[in-house]
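Here the complex is missing one protein chain, while the rest keep their positions.
When the chains are written out, they are named A and B in that same order, and each has its own residue count from 1.
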Amino acid sequence: MRKLFHFHGGIHPPSNKTQSTQTAITSAPLPTKLTIPFHQHAGETAKPVVKVGDHVLKGQLIGMPDGFVSSAVHASTSGTIAAIDMQLIAHPSGLPNLCATLIPDGKDEWVTLNPVDYRSHSVAELQQLLRMAGVVGLGGAAFPSDVKLRIGKQKIKTLILNGAECEPYITCDDMLMRERAAEIVQGAEILRFMLDADEVLYGVEDNKPEAIAALQQAITASKSAQQNKSHEVIAIPTIYPGGSAKQLIRVLTGLEVPSGKLPTDIGVQCFNVATAYTVHRALAHGEPLLSRVVTITGNVRKAQNYEVLIGVPINELVALSVALSDTNGYIMGGPMMGVPLHAMNAPGPAVQVPVVKATNCVIAASAKLFPPPQPALPCIRCTRCVEVCPADLQPQDLYWFAQSKEFGRAQAFSLFDCIECGACSYVCPSHIPLVQYYRFAKSEIRAREYDKLLADQARERHDYREHRIEREKREKAEKLAAKEKAAQAAKLAAQPLTPQQQTEQAELAARREHIREVAQSAVEHPEG
Amino acid sequence: MFFSPFISKPDSVAQIMLKVILALIPGIALYVWYFGPAILVSITLASITALATEAAMLKLRNRPIGPFLKDNSALLTAWLLALSIPPLAPWWLVVVGTAFAIAIAKQLYGGLGNNPFNPAMVGYAVLIISFPVHMTHWLAPQGLVLAELSFAQQLQYIFSGVLPPSLTLDAISMATPLDTLKTHLHLEESVQQILNMPIYGHLGGQGSEMVALGFLIGGLYLLASRIISWHIPVAYLGSLFIIAAIFHLVDPTHYVAPLFHLFSGAAILGAFFILTDPVSSPTTNKGRLIFAAGAAFLTYMIRVFGGFPDGVAFATLLMNISVPLIVLYTQPKVFGKKGKQS
Partner (left out) sequence: MLSALLVMAGIAIVLGAVLGYAAIKFRVEGNPLVDKIDAVLPQTQCGQCSYPGCKPYATAIAAGEADINRCPPGGEEGIQKLADLLGVDFKPFGGDTNAPKPKSVAIIDESTCIGCTLCIQACPVDAIVGAAKQMHTVIASECTGCELCIAPCPVDCIVMLPIEEKISNWKWKYPVYTLNAVETDRAAEAALQRTNGRAPG
């Protein structure tokens, strides 16, 4: 048995996972319309490459990656682009973002697919293929996978496949591992090949024995000898947030990703199991990322996992599982880190937002399942938050600094090492929305740093402008002087002078010269 | 609109405080068993005063009264203070002490969670400085004094200061074991001689050692239910034991054995219930060890070389002052900032 390591803290919230693992993954039917955001990934928004009215095929590129950290966006089915405009998306701000509205024609007609054998391509080519296939991390952060595979000269020893799925309620990775383990293992082998990693570790929490068994079977059944040797499934203790990348790396390898650095800096890279599956589909089948598995659970009649096209309105999706009558809202993601889809106590239109690449779960909420938070009392410094913090922070101090807006001290106390897992808020006996304060403080600090950057640039431009105006003035004055001199000389030459006039002129010129010299020296040596 | 996390552990400040209060009950039960029910009168008196003062102060400060009265923190302060005051103390002493603790030491600093000092210990310190004589009228364990008061007579004395005609105060009360030890050491008696006096039991004072045992049981419950961490009680009692042992080994005729120190006065109560007050103690584990060791050192010094009968209260207050400094210098390493990695 491999030696496992611990990270500090962690909590054991009720897992509520069995409700949605009773039925196999089902394909959700085609909706009446799809809303496909152009910004579903971390980084720059993709650039629309279709026009309103265009007919598109399933898998056709509609958004071109724009910038180094960016990814492609595709039409999830065949149909007509009805609009390209600002639509509501699942974002805590409740603000709209650029989306394409696609009306399906019902034919679900594919573009021509180009499957490739990854062994016959260079790593750089594979990266480009993944980028154009819109493959991003499906664990939640939606970071473009090709960027994570650009590792430079770093030697990667361990590739970690994250199947921990530590958040309560969510089971999409669990079901994917149970049903499609072989493809996950093949995808993992592609990733291992691209990174040239020595070993592949699948970290799966020990509350998913079926998934562990399925992966093990898939590895044994795999034809490649390499795979049998270097791939290993590891059951890790069930504890939240054991599925957070840094914490998982710590548990499996004992290494700690240094603050502000990347896992690759310590020779480790981490991908979600669903991402590995998508990588396999993108290369071996040529299919861009058009759908994903989404758990529909919570206050519904029949909780289960669906294979859902990107862009399906969440309300149509939830309708498949039939939300119960006392449903008062929805959560996209898990109950610890998810995004509320509208004010929980007043059902609103926000539930019509589309499923995106990062959508792993939709939970129907009710007052019984998710009671509204109790009013917060003052912090009594009981340090239960310290005990559970997986980043070894002092949440009570960070809270103090954030609520008094002492952002400098918050940063000095490592605010940016907080992973916003919510464990501190979960245990707080005073019911203080701690994470909320950290989010506030972080975004204020970021905004301030950006403002500072702008101010510094403005200062630079202003200084340059002053300098330029000064120079222009000087040049103008010099030009004027030269002109005057030339005019005078011309005048002199045109009009013959008497000798007396000439001496007077010379005297005048000498005197002027002398005055100028004196003035010059006075300017140069003000004290003298 | 509220945001993630959407679930939380069913726990509250009121429950934590209530569990601490419940943990005091074994000690109080033994107190009643050995010293009679007078202590219950002071606890009741202190509780009423604490709640009334808290409500009045919250009203003056224009803060919501309901949630704060229900958080049980004022009750806990009242109980701890009542346990530090002689049961036969006049009613106004309890009232003044509790009112001061709540109004000045807690609410004027900003109420729950904002008091730098332990309110109960501030109340005690004020009383022992202002009314030193009243604070020495401790009850003797039953069977040790010439006369005993009935509960009715005790009540009468507490509320009116009138004793039954045949009795004097000296006949019914006595100094604490720690105080007696100190007084007799000044009379050039040896520790061994003094400990042979009838007020001493196996470990500490007769009766009071059993009360300390009761608090120890409550303290272990707090540890087991993870309301407090082990750092403060272990470091406090351990340091007190070691310091006392060193002095005892050097000169056993003048310095009493370490176990006596643990089971006398408020050492056990302090270790589990007073020093562990989360608001006024350090938040880091290393800091807690330093804080508790410092408190133990000060307790011993005040007990043995100082002028007050017990040192727990002043040791607590003095260490309370240094908490921010201790916390600042005992910050644990953050994830990703450990080891030699830059």
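One rule holds in what follows: a residue touches a chain if its C-beta (ideal position, glycine included) is under 8 Å from a C-beta of that chain, and two chains touch if they have at least 3 such contacts.
All values derive from a computational prediction rather than experimental measurement.
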item: Selected from A:Ser93, A:Thr112, A:Ser325 or A:Gln500 as touching the chain missing from the view; value: A:Ser93
item: Hidden partner chain, touching residue among A:Pro31, A:Pro168 or A:Pro433; value: A:Pro433
item: Candidates A:Asp451, A:Glu470, A:Glu484 or A:Glu507 - the one touching the absent chain; value: A:Asp451
item: Touch list for chain A against the chain that is not drawn; value: 39, 89, 91-93, 95, 97, 375-378, 433, 436-437, 439-440, 442-444, 447, 451, 454-459, 461-462, 464-465
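Definition applied: only the chains that are shown with their structure count from here on.
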item: Whole-Å gap between the CA centroids of chain A and chain B; value: 53
item: Chain A to chain B touching residues, read off their complex; value: 7-8, 11, 13-14, 92, 168, 246, 250, 256-261, 331, 333-340, 342-344, 365, 370, 372-375, 377-384, 386, 390-394, 396-397, 413-414, 417, 422, 425-431, 433, 435-436, 439
item: Chain A-touching residues of chain B, taken from the complex the two chains share; value: 1-9, 11-13, 15-16, 67-68, 71, 73, 110-114, 229, 278-279, 281, 283-284, 331-339, 341-342
